[in-house]
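Worksheet for the structure shown next.
A single protein chain has been omitted; all remaining protein chains appear in their positions.
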Amino acid sequence: MGIYDGARGEVAADVLEGLRRVSTATAWATLVRHGIRKPYMMGIRPLSVGEVFPMVGRARTLRYVPLREDLLPYLREAGMDNPQREAIECVAPGDVFVVDAMGSLEAGTMGDILATRIVKRGAAGIVADGCVRDSPYIKRMAIPVYTRGVHPAANTSALLPLEHNGPIQCGGVTVLPGDVLLGDEEGIVVIPPSLAPEIAAHGPGHEDLEVFLRQKIEQGHSIAEVYPPNERLRAEYEARGGGTSA
Amino acid sequence: MGIYDGARGEVAADVLEGLRRVSTATAWATLVRHGIRKPYMMGIRPLSVGEVFPMVGRARTLRYVPLREDLLPYLREAGMDNPQREAIECVAPGDVFVVDAMGSLEAGTMGDILATRIVKRGAAGIVADGCVRDSPYIKRMAIPVYTRGVHPAANTSALLPLEHNGPIQCGGVTVLPGDVLLGDEEGIVVIPPSLAPEIAAHGPGHEDLEVFLRQKIEQGHSIAEVYPPNERLRAEYEARGGGTSA
Amino acid sequence: MGIYDGARGEVAADVLEGLRRVSTATAWATLVRHGIRKPYMMGIRPLSVGEVFPMVGRARTLRYVPLREDLLPYLREAGMDNPQREAIECVAPGDVFVVDAMGSLEAGTMGDILATRIVKRGAAGIVADGCVRDSPYIKRMAIPVYTRGVHPAANTSALLPLEHNGPIQCGGVTVLPGDVLLGDEEGIVVIPPSLAPEIAAHGPGHEDLEVFLRQKIEQGHSIAEVYPPNERLRAEYEARGGGTSA
Amino acid sequence: MGIYDGARGEVAADVLEGLRRVSTATAWATLVRHGIRKPYMMGIRPLSVGEVFPMVGRARTLRYVPLREDLLPYLREAGMDNPQREAIECVAPGDVFVVDAMGSLEAGTMGDILATRIVKRGAAGIVADGCVRDSPYIKRMAIPVYTRGVHPAANTSALLPLEHNGPIQCGGVTVLPGDVLLGDEEGIVVIPPSLAPEIAAHGPGHEDLEVFLRQKIEQGHSIAEVYPPNERLRAEYEARGGGTSA
Amino acid sequence: MGIYDGARGEVAADVLEGLRRVSTATAWATLVRHGIRKPYMMGIRPLSVGEVFPMVGRARTLRYVPLREDLLPYLREAGMDNPQREAIECVAPGDVFVVDAMGSLEAGTMGDILATRIVKRGAAGIVADGCVRDSPYIKRMAIPVYTRGVHPAANTSALLPLEHNGPIQCGGVTVLPGDVLLGDEEGIVVIPPSLAPEIAAHGPGHEDLEVFLRQKIEQGHSIAEVYPPNERLRAEYEARGGGTSA
Partner (left out) sequence: MGIYDGARGEVAADVLEGLRRVSTATAWATLVRHGIRKPYMMGIRPLSVGEVFPMVGRARTLRYVPLREDLLPYLREAGMDNPQREAIECVAPGDVFVVDAMGSLEAGTMGDILATRIVKRGAAGIVADGCVRDSPYIKRMAIPVYTRGVHPAANTSALLPLEHNGPIQCGGVTVLPGDVLLGDEEGIVVIPPSLAPEIAAHGPGHEDLEVFLRQKIEQGHSIAEVYPPNERLRAEYEARGGGTSA
């Protein structure tokens, strides 16, 4: 794995804070402009029912592989070195706990007790390319949770925890520890640490501009008059104080 | 395309109004009786969260094909002749904007600004065999929106607009411009203009009858006594003033 | 079918009552401990929008096969011996009406009138490996309903009712008449009658213990301290009166 | 099941013989003309590698449901009353052994020994909506075999035999015992016994005509001149002795 | 459709000839270097069993939409203006007949007679994003045929021909009339006319080089020594007369 270690990053708290005012659609646009064509997790949907969005945080990863019963004794022997337990007890405030269960719909990757521990440790969200169990409880927790589905089975009935904080895939996107995950009701985009500051700096202004343009449309202007905005419209927007953060 | 042009129709406003009291299940039954076996769009689900149903309107169509990067210069050159822009600026009050993106889950077919323009022009609904972006905004708009999914990517990252107001497929159903689309929480059926008057005339009465029969069931009658209704039950229903519109 | 008839069972009302305090996750754990590895229906999701969960009841089954038009005359001739009608009029209070439509997404298996009759007869729930029509009404009924999807088409446009109260599959799980179905927002597990008493007896205590452990986590204890619970924690739990039913 | 029992039929040997000269495409056309719209098994492909086609025979059915481990003791107790064993030992010359395993890709429905027994008893073919094991042997047997896939697992690792010679679905088509199955390299169509004589009588002639028309095309005639054939062409065909069996 | 008309092209016969010595893998590499990222048709597999590859030709297109029974009278009325018939009678030598049936697996898009006519008119191949019927015959024809599947049903049982020689999608790739299709056993890539000369000029040389490098590997050299080839190796290759066409 070592060859990509240089891309693991540490993103400042104020950058994370700035990203909270950016939509996944806006972040996507910046990422694709930087040549990253598929930053959006496919098939990973919000499970949470409350007003818990957006989700912004640093990725802490856990990887599962399919169960092989001959390996279970090694897992038991590992005790708290079990990569799942280890991963959970390493969660730091602002982390998003990201699980690669290869899209498995055959078992949960965690239940209410582990999820509660993740919340307690200050996580900013939970994301699973797979399922959770005890979902009636988990969907009502105070942090955003995204999954591919739900299943009442315990993880080791179909999965084996393999590694904590290595590179994984989730929803078809590679996630390195330290990557920034930005989630809203539309889903999740993965932001490399090196690009997070730019998105945090310019994204909120772009959102403001978009609201301004939407208002123009609501006032009756046509697409041709509004989008993309011409010089005059941009001037009007800036005169109104828009774009100061952009 | 020309050979089916004779089937393109213009449906009167009062017919559309009458259809607002008809469920997709009832409309389906009339359509199948006329030999149209698959009028229901498969996999196209309501995105809207508010009380915006039913959706009734005339189809205005837009067709996408998969992106081919060598064709992008032609699209740029087209400017406002871009079929997508053209389609939106042609929306008339009572139109349903129907997009064939071949079921693509790889990009949105429109975002909040274009969708707002469609609303502003008086559209009765938006339907996409594909995705929208800015879905957290779009799902809360004042008109019904149905899609196959959501994706934050702009359309030209995966799609090319090809044609405005030609025949398309959507959810596995052929849609000609001018066809009537009827949508409720169950989904959408496509109604040929020639059959819309009959459904508008008899559908509401059928809904009333169904409520009447359901009440009979709630009063404790068995299926055999109630469904299909016998002469006596029909007489009782009509005596109560039911079926006047049927 | 005869060879499995000995497994058809009759579960006492107080057992059903006890199961109402058990989650599917907890029931799954007991079932798998007894060697039943796949008791959870895959892809069968709650349709109901209200506060109607949990669902507990005895399975009454109906089996469909794909439509073959040459067989329709036999169905018409059968009249109320139509297995669908027969099944509905046999529903007893506390039954869950379980339909095997082989996962078909091409037609509903019932509409509002039949569903209302099922409710009226005292059913504890409706489960379909297939669709229902009139879903805007059915999803608001007073009993839990689970389906694979919705479709406005009447059942005989794609399906033929074949048999009432025989063994079926539903969501990939075999269901015998008399099996207990337990459903919550996570989905449904099938419980053989012989195992229902144990789950009803010990499940609620397990749920209490789980709440107790979750509270410990919320108080700041680590996974290692809490799960699985050690002797001291179990003692504390029991001293608080927990586990009396376990 | 009883209501469709009248549709179970017995097809004469010479009818079966006639069908050997009919393609599935031709048989499909007659069936659809009689209102049977979906007689073709979807997803059931030839496994056989040799020159063993066509396959014509009467359906003898076997139905599986998903494994439930608590039911295994009943299966063991059944001994040779096991519906799978029973079904195999009832195969008569000219039967096609048709297995409904609900499309399962998780286990074989039979292996080389049982398949060999089916051949030995004179079966005309084997069809499984599921898998077989020992497929390297089975694909080289002297009779046509069609499956959805292959899997080395024994059936009871994922499936339970439920019933012998009841109605089943296979590839999305309902099969009653006694139905005629006609298979070629294109796949399989199910022919109700009542329609088999017509197809056997007219199908071979239709194949001859098609060859004649194809030759016309090969000689350089256009579609308009050849298809559908006009009076003159039909006369020429008949003058050549064509269509005597049609 | 008009906006992309400038991209429709006419490719010279010697360019087509040159492409016969190029693999899809090599063509893909040139296309992606020119920014065309998805030129390969997904899911469209060779049906042909003989030694008929490669396939090189200019696209002639036919587009289907889903059947709607109310439109069938218009189709009948069209007679030989039926877009399917029209398309076939317009095939010119060197054309590849490309059919967009939206991936439908529910009916054939043509049978043996139409396919024979396409061969007779000199087509270089047939490609269908859908099925063909009479596949036992078609797979043995003298030209390459690629499909998504086979089905014995006639096209109008599930599909309606809509348009001849307009832009279509096939296997997820946009195809304009006049595009070059290059197919081998690996599948098909779509080559815009403007890029065909470059691929025809340099592709065969690249294939020669690849054979040379493979021989080096077979002689025991490591990947590092051979790929990508260094200056010395290129010199050796050129000294042997390789690359003259590259």
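Every chain is named by a letter (A, B, C, D and E) in the order it is written, and numbering of its residues begins at 1.
Simple rule for what comes next: a residue touches a chain if its C-beta (ideal position, glycine included) is under 8 Å from a C-beta of that chain, and two chains touch if they have at least 3 such contacts.
All values reported here derive from a predicted model rather than from experimental measurement.
Peer 1: I'd like to know which visible chains would be in contact with the absent chain if the whole complex were considered.
Peer 2: The undisplayed chain, in the complete complex, is in contact with A, D, E.
Peer 1: Of the residues D:L62, D:L114 or D:L209, I need the one that contacts the missing chain.
Peer 2: D:L114
Peer 1: Thinking of the whole complex, not just what is shown, which of E:E17, E:E185 or E:E236 touches the missing chain?
Peer 2: Going through E:E17, E:E185 or E:E236 one by one, E:E185 is the residue touching the chain not shown.
Peer 1: I'm checking contacts with the chain that's been left out. Which of E:A142, E:A224 or E:A239 qualifies?
Peer 2: Of these options, the touching residue for the absent chain is E:A224.
Peer 1: If the missing chain were put back, which residues of chain A would it touch?
Peer 2: Residues in contact with the chain left out: 1, 3-4, 6-7, 34-39, 65-71, 74-75, 77-78, 81-83, 102, 160, 162-163, 167-169, 172-174, 176, 190, 192, 194-195.
Peer 1: By the contact criterion defined above, which parts of chain D meet the unshown chain? Give residue numbers in ascending order.
Peer 2: Its contact residues with the unshown chain are 80, 85, 88-89, 105, 108, 111-114, 116-117, 120, 133-136, 139, 150-154, 157.
Peer 1: Name, in rising order, the residues on chain E that touch the hidden chain in the full complex.
Peer 2: 23-25, 27-29, 32, 37, 40, 42, 53, 184-187, 189, 210, 213-214, 217-218, 220, 222-224, 226-227
Simple rule for what comes next: only the chains that are shown with their structure count from here on.
Peer 1: Any chains in contact with both chain A and chain D?
Peer 2: Of all the chains present, those in contact with both chain A and chain D are C.
Peer 1: How many angstrom between the C-alpha centroids of chain C and chain A?
Peer 2: A distance of 34 Å separates the two centres.
Peer 1: Among the residues of chain A, pick out those that touch two or more other chains and give their numbers.
Peer 2: In chain A, no residue touches at least two other chains, as defined above.
Peer 1: Touch graph of the chains shown: is it line, ring, star, complete or other?
Peer 2: Shape of the chain contacts: other, as it matches none of the listed patterns.
Peer 1: Name the touching chain pairs, would you?
Peer 2: After working through each pair, the chains in contact turn out to be A-B, A-C, B-C, B-E, C-D, D-E.
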